[in-house]
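What you see is the complex with one protein chain gone and the rest in place.
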Amino acid sequence: MRDIAHLSAVELYTEVPDETVRFFGDLMAMEVVDRRGDSVYLHAWDDYEAFTVKVTGHPTSGIGRTWLRAASPEALQRRVDAIEAAGLGQGWSEEEPSYGPVFRFTDPDGHPYGLYWHTRRYEASPGTRPSLKNQASRFPGRGSNVRRLDHVNFLASQIGPQDEFLSTVLCGRKSEQIMLDDGSLAAVWFTVTDKSYDLVYTNDWTGTRGRLHHVAFATDTREDILRAADVFLENGIHIETGPHKHAIQQTFFLYVWEPGGNRIELCNAGARLLLAPDHQVVTWTQAERARGQAWGLKTIESFPTPATPPVPAATTPGAIA
Amino acid sequence: MRDIAHLSAVELYTEVPDETVRFFGDLMAMEVVDRRGDSVYLHAWDDYEAFTVKVTGHPTSGIGRTWLRAASPEALQRRVDAIEAAGLGQGWSEEEPSYGPVFRFTDPDGHPYGLYWHTRRYEASPGTRPSLKNQASRFPGRGSNVRRLDHVNFLASQIGPQDEFLSTVLCGRKSEQIMLDDGSLAAVWFTVTDKSYDLVYTNDWTGTRGRLHHVAFATDTREDILRAADVFLENGIHIETGPHKHAIQQTFFLYVWEPGGNRIELCNAGARLLLAPDHQVVTWTQAERARGQAWGLKTIESFPTPATPPVPAATTPGAIA
Amino acid sequence: MRDIAHLSAVELYTEVPDETVRFFGDLMAMEVVDRRGDSVYLHAWDDYEAFTVKVTGHPTSGIGRTWLRAASPEALQRRVDAIEAAGLGQGWSEEEPSYGPVFRFTDPDGHPYGLYWHTRRYEASPGTRPSLKNQASRFPGRGSNVRRLDHVNFLASQIGPQDEFLSTVLCGRKSEQIMLDDGSLAAVWFTVTDKSYDLVYTNDWTGTRGRLHHVAFATDTREDILRAADVFLENGIHIETGPHKHAIQQTFFLYVWEPGGNRIELCNAGARLLLAPDHQVVTWTQAERARGQAWGLKTIESFPTPATPPVPAATTPGAIA
Partner (left out) sequence: MRDIAHLSAVELYTEVPDETVRFFGDLMAMEVVDRRGDSVYLHAWDDYEAFTVKVTGHPTSGIGRTWLRAASPEALQRRVDAIEAAGLGQGWSEEEPSYGPVFRFTDPDGHPYGLYWHTRRYEASPGTRPSLKNQASRFPGRGSNVRRLDHVNFLASQIGPQDEFLSTVLCGRKSEQIMLDDGSLAAVWFTVTDKSYDLVYTNDWTGTRGRLHHVAFATDTREDILRAADVFLENGIHIETGPHKHAIQQTFFLYVWEPGGNRIELCNAGARLLLAPDHQVVTWTQAERARGQAWGLKTIESFPTPATPPVPAATTPGAIA
């Protein structure tokens, strides 16, 4: 049952909203489409909906709400019923002007989500009208030219409850996972589309709830990512690791920190899709994960991987899988 | 209702099967996985199923059967019922050893299809075992390195009945179309996945039934397509047009003729996916189509576009949309 | 004897200087570095000298002066002597503030040139200072990101005298040529560096003197050119032909018209260099040329190829070789 159509948008918290907005606008090639209160809305050029990222001024970094669109009004109701039954519902809201009624809930780890059916499509202005009418807005031709939001990788204090929630309540399909030698899950990759993942949960070794590992945006080519690396270099953006190819999911990646401290991934999957309706979950062992990335880049195991918001004694060896 | 999971494989007819097999094996980087009677089966490296293309010796070129996998046993039954109700069913067959029972049918124009649920997964041999276990077979590193079958573009004597059949009987979703000034459809693009198209029907100006315009295979990058062009040049393969970018669907493309005369497309869609559950069909007018491709390449209107099998007085101006 | 170090800069004439400057600045990713009189100077990011293109308001399109840098003060004197001996010298000038004394001359067809030794290096401002100090200015990250001027392709009323002049007076080395069936030259490609060409002369079928076929700029990758095509599409720039690969010289190319009407090529040669000190000229026959480009794109033979400035009854079938 595909009741969730796709991941739609994310809200990012930042102590330096102006700089974060400049990062997304100038370097990630998004368009500022709205400003409301402490929030600025930005739109990636191939997004058919009204916005892709909501940047909100906040005392810390971190992720705010993650929005998912339901596949139909009936699908929305089915998922709302399931979420309510799981005791995670928080009721309806009309606070986002680009969406109709949004059902608010959290995952078991406390990350806020919103699920909705009605949406407002992006409407191009004279300055953003594309030459080809089968495209949401004009190709920006600047910075990294990211096409769309790709996935969110959350940290969670425990993976098991998230795994259960994604599978049974949201009806996601698990494509890959890391299972530690003690049988516990260290990370799970879930898809709600034909992409091989949309929502990822990785173990937060600090035991903190509700944190973010990274938000990822898709480019059309690996070359776009290589070009973006030069752009980040020239603009003083910290490149954490990459470009390289993940062993898990095989995504070509680059990780940077936006000025607010949140980790941002640029990713490209080539023509890889997960089309099998009976896909068998690929399980990676602790030993396999220790081998590093596809082309040999070692995962920085011993060094604490920052996550957002930071925790006091931030010793979080949650390396990039 | 997504009852069709994906396009699985195609059968191509050729008068020169050895040369056609060499084309797919050496230049399209596929592996010969089986030979039965007049047919040779080949597998593209990212296909989770046992084969991708079946090359069959035949007195003419053209397309044989196109296989689709159902999304579940229940989905299979629903579609079989609908096809039977439409009077297009031809009963069950067990002739393909890689599939369980296949329900055979044709579209209204007479192209043979097969629909099934049970399938045999590709099993790697020592020589084709990939280094990463989340991949069907090893990356070939030769020729065009096509990853998977992408779509089939059929010709049809009339588009209307195909449009109706794809929508209501197969539950495909139409993403784009060409509508002539007289209101009739010249071409329709349907998807059964999150790709923006899987099955395409273009008007056959000769009025012939059951012909093929082209079969397309996806590469990971546009660079793979540029590299393939050099490989085709060096190996005497006729390059018909491209590389260029389609206006319709925006696919980066290269069209060649395999030695048996069938048109083969190499295509790359970048990160483009059609994720909106309520996608609005994009309609192109006759005038818009006449403008040519995205970057200005003119569609060869006046020159007869060959299709397979050829028809006696082959005056088929069915240009590439 | 390598007395000419390299092609340095070109002056382009345009009736719409503001639009031409916007083209070079926004879409070709150059920086406006100076304005003097009717001229605007622009700099490509990897040019170690002070400017790359001089855009000059003029009643017609066309090419003004082409600047070459001598390999040493002695080399400058040797070439000045040879040019004077050929009767083509026009004396010294100090009109360009970025250069020391410039020796002015024309080729036999009347195209104005300037040759000099002393030059002013590009000096980065805070806004254009690169992160890596082995680079002239910061990577722009916009539009086509062209790296440097690559070559100039002039039209000439007769090729023979140009061929002689380039070989004996400028000491260029000829790499490739087109020889018609009557033994006359239709086009010659000359290099003064390790690139396989820097200066090209193509027959002007109108018999006009002093015209321009195109000016070319090099990108780092073919992907940059594909991205540029989207940028040109979105900005209403006419794409004349390409992307494709030339048979002659094998350059990957895209031809557009800047708003002033001059033809601009974006080109990429990959890792191709002409390193043999005794390179044997490659001669293409009329029949070979008629085969079109490397991957089969036909050269538009019958249609008059525009050149700049246009001539009254512009019937110039000077197709792109």
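Order of writing sets the labels: A, B and C. Residues in every chain begin at 1.
The working rule: a contact is a pair of C-beta atoms (placed from the backbone, for glycine too) under 8 Å apart; a residue touches a chain by one contact, two chains touch by 3 or more.
In this text the structure is predicted, and so the values were computed from the model without any measurement.
In the entire assembly, the chain absent from the figure touches the shown chains A, B, C. Only one residue in the set C:11, C:223, C:240 or C:265 touches the chain that does not appear here, and it is C:223. Of the options C:85, C:132 or C:290, the residue whose C-beta touches the omitted chain is C:132. One of A:229, A:248 or A:264 touches the chain omitted from the figure, and that residue is A:229.
Considering the complete assembly, chain B touches the hidden chain via residues 27, 130-132, 138-139, 141-143, 145, 221, 223-224, 227, 230-231, 233-234, 236. Touching the omitted chain from chain C are residues 2, 5-6, 46, 48, 69-72, 132-135, 147-148, 150, 176, 193-195, 218-223, 247-250, 268-273, 275-277, 279, 282, 294. Annotation for chain A: contacts to the undisplayed chain at residues 222-223, 226, 229-230, 232-233, 238-245, 252, 254, 294-296.
To be clear about the criterion, only the chains that are shown with their structure count from here on.
Among the remaining chains, those touching chain B as well as chain C are A. Chain geometry summary: the mean Cα position of chain A and that of chain C are 46 Å apart.
Chain A and chain B have Cα centroids lying 32 Å from one another. Each of the following residues of chain B touches two or more other chains: 222-223, 294.
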